[in-house]
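One structure is given below, represented as structure tokens, and several questions about it will come after.
Of the protein chains in this complex, one is absent; all others appear in place.
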Amino acid sequence: MRGANGARERWTTAAIGCAAHVLRGHGQVMLLGHAAAGAVFVAALFAAGWEFGTYALAGAAVGTATARLLGVARDRVESGAEGFNSCLFALCCAVLLGPARVSTALLACLGAVLVTVVTAAVTRLLRGWELPALTLPYCLLATATTLAAPAFTHVRPSAHGPAALPRAAAGADAPTAAELTRGFLGNVAQVFFLDGWLTGALLLAGVFLASRTAGLAACAGSATAVATAWALGAPAQRIADGSLGCNAVLVALALCGVFLRAGKAAVPYAVSGAVTATLVTPALEAFLAPSGGHALTWPFVLTTLTFLAASRSFPRLARLRHPVPEGDTAAAAGEAPPTGHPPAALSTPPGTAAA
Amino acid sequence: MRGANGARERWTTAAIGCAAHVLRGHGQVMLLGHAAAGAVFVAALFAAGWEFGTYALAGAAVGTATARLLGVARDRVESGAEGFNSCLFALCCAVLLGPARVSTALLACLGAVLVTVVTAAVTRLLRGWELPALTLPYCLLATATTLAAPAFTHVRPSAHGPAALPRAAAGADAPTAAELTRGFLGNVAQVFFLDGWLTGALLLAGVFLASRTAGLAACAGSATAVATAWALGAPAQRIADGSLGCNAVLVALALCGVFLRAGKAAVPYAVSGAVTATLVTPALEAFLAPSGGHALTWPFVLTTLTFLAASRSFPRLARLRHPVPEGDTAAAAGEAPPTGHPPAALSTPPGTAAA
Partner (left out) sequence: MRGANGARERWTTAAIGCAAHVLRGHGQVMLLGHAAAGAVFVAALFAAGWEFGTYALAGAAVGTATARLLGVARDRVESGAEGFNSCLFALCCAVLLGPARVSTALLACLGAVLVTVVTAAVTRLLRGWELPALTLPYCLLATATTLAAPAFTHVRPSAHGPAALPRAAAGADAPTAAELTRGFLGNVAQVFFLDGWLTGALLLAGVFLASRTAGLAACAGSATAVATAWALGAPAQRIADGSLGCNAVLVALALCGVFLRAGKAAVPYAVSGAVTATLVTPALEAFLAPSGGHALTWPFVLTTLTFLAASRSFPRLARLRHPVPEGDTAAAAGEAPPTGHPPAALSTPPGTAAA
């Protein structure tokens, strides 16, 4: 009886551990390795539609399991760093290809496995510059899938691909206060491909649950995006739906608290980053539109990598960089990093990884 | 008389040596530094049309001669590593711009010279990560030439450029067994821009001549591509003509035998790579279509570099990497490699370079 109880306890502990890794994977979508915040994000996804919650959970679980099977360093798996790209990929498949088809489910599973390989490659390529992989693996694989989908009848049977030349914005109506508010919360919701200000508020509450600094940074990023889009004359509809500003939210989180310590110098730097991301978002939409692609989180990835790489050249900002953690995938594979440098702070700096 | 005989012998030896380097250049198109296999590939090209054989031979010869003139390391020249990109570039010019025009011939010669410069640059840029240049130099230069061609009336005088928005695949007829078989062999033929299952069979025989492992890897890659395309619902015509699967053949060759030792762990990894390449091929076609470009071997290059970079983070696969060869272009230039690392295994790992 005692042995059976012990085994049951061990199993329960292991299951709770795995669930925590998968939930931290959801938290890492917002750059927070925090299981409770991840649980709130999952709840928001299920509230928007059970399919989206299921896809996201399954994606994070498959990605985390693949990383463990392939022998990726344990601390990366446990912090959720191997789950957020696969979570986003599965969610992206559900949203863009339709969640109710078998082919979508299989493609999401396949992609969640492949994203682990892409994550390892991107992490290695960026390590010499001490830059994190962010959601670059997801962006690469999701863009490839989106562009390839029209070529395969089982994946997208519609007669016309979404490829089109980019068009100029029409209408110049000033947005109302309600639209600006909806945009402020919608920016947060769109990080998970979701609509609606209520969902955005729930997600924002999750961010505040993990860290007050992160919550304030997300608010600052979203407000900057709304203000920039308004000042440049974006159509009211585009401001309100949040699709122009979701990358700015992530950039502000990354540059003020996650990869640079929140401080006097970090705030204007993060705001500049949020402005840049708001400009870069329609640029990448226009770049990928003729091929049938979407901006996804490319603006966040490109802006954050640029601002992080630059930060070390500016004495006031170089001081704000987080110290480098010890464990890394290379250490697990038993080899020295290629540039003689300590491994980079990946997407799980010490301060945020502890849930 | 004896002196004349000696000189004649020396000349004969030198000529045979040069011919072997040029033929190995053709072998390297399939990642095989094997002169006899290269000779079979040349025969297949001449069988498809004497112009194609002539362009490929001349391209490889010009590229190899340019590399020797510019003082590139001797072992690279001798292994054919300086001939396969120029061979493919010349062949690509013949196929896409028409072989019978003087401008095509001149452009192919010019490109075969320039590709040596691009090869040196790409080799240096990728060396810090110990990644091979593969056919990236050819892809870069051939894409630039294809996109630029419509702007020059002597190069492409047709009134309409090939630029078009990508269209969704039409029809969902299941492919017949004959079409699947033609696709299996056509995938190999398309590596050299050729059509027809007979040509594919001849090329595959050449691969088996060089190495049984390579032949089996090529078969596995081609079969994976056909199966993936079928499962995703690619049109029967596209499966049969081999254009969707030729990159998967090259990926399987690279990941199972050439850059990773063939073994239990390499086989599923190479199959995953072949699946990825089959997905990435229509994605890159869609990406370049609006500009008038073609996928060429971009899917092979991007997939292989990703999977090779990632392989070192997975303990089971990291063990399969080939040891690093000694000589390199940097050594010839008398300077240390930039990252304090031994130079990378270029596209001529020890096992395959010896014909």
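Going by the order they are written in, the chains are A and B; count residues from 1 in each one.
Rule of thumb we're sticking to: a residue touches a chain if its C-beta (ideal position, glycine included) is under 8 Å from a C-beta of that chain, and two chains touch if they have at least 3 such contacts.
No experiment lies behind these values; they were computed from the predicted model shown.
Colleague: Touching the left-out chain: which of B:Cys18, B:Leu96, B:Cys109 or B:Leu147?
Modeller: Hidden-chain contact among the options goes to B:Leu147.
Colleague: So which of A:Phe41, A:Tyr55, A:Trp197 or A:Phe307 would be touching the chain we can't see?
Modeller: Missing-chain contact among the listed residues: A:Phe307.
Colleague: Which of A:Ala14, A:Ala178 or A:Ala318 touches the chain that is not shown?
Modeller: Residue touching the chain left out of view: A:Ala318.
Colleague: Can you list where chain B touches the absent chain?
Modeller: Contacting residues on chain B, toward the hidden partner: 70-72, 103, 110, 113-114, 117-121, 123-125, 128, 143-148, 150-161, 163-165, 290-293, 329-330, 332-335, 338-340.
Colleague: Counting contacts across the full complex, list the positions on chain A that touch the omitted chain.
Modeller: Spelled out for chain A, the touching residues are 128-130, 165-172, 229, 231-235, 238, 272, 275-276, 279-290, 305-307, 309-310, 312-316, 318, 339-341.
By our rule, only the chains that are shown with their structure count from here on.
Colleague: Indicate the whole-number Å distance between the mean C-alpha point of chain A and the mean C-alpha point of chain B.
Modeller: Centres of chain A and chain B (C-alpha means) sit 36 Å apart.
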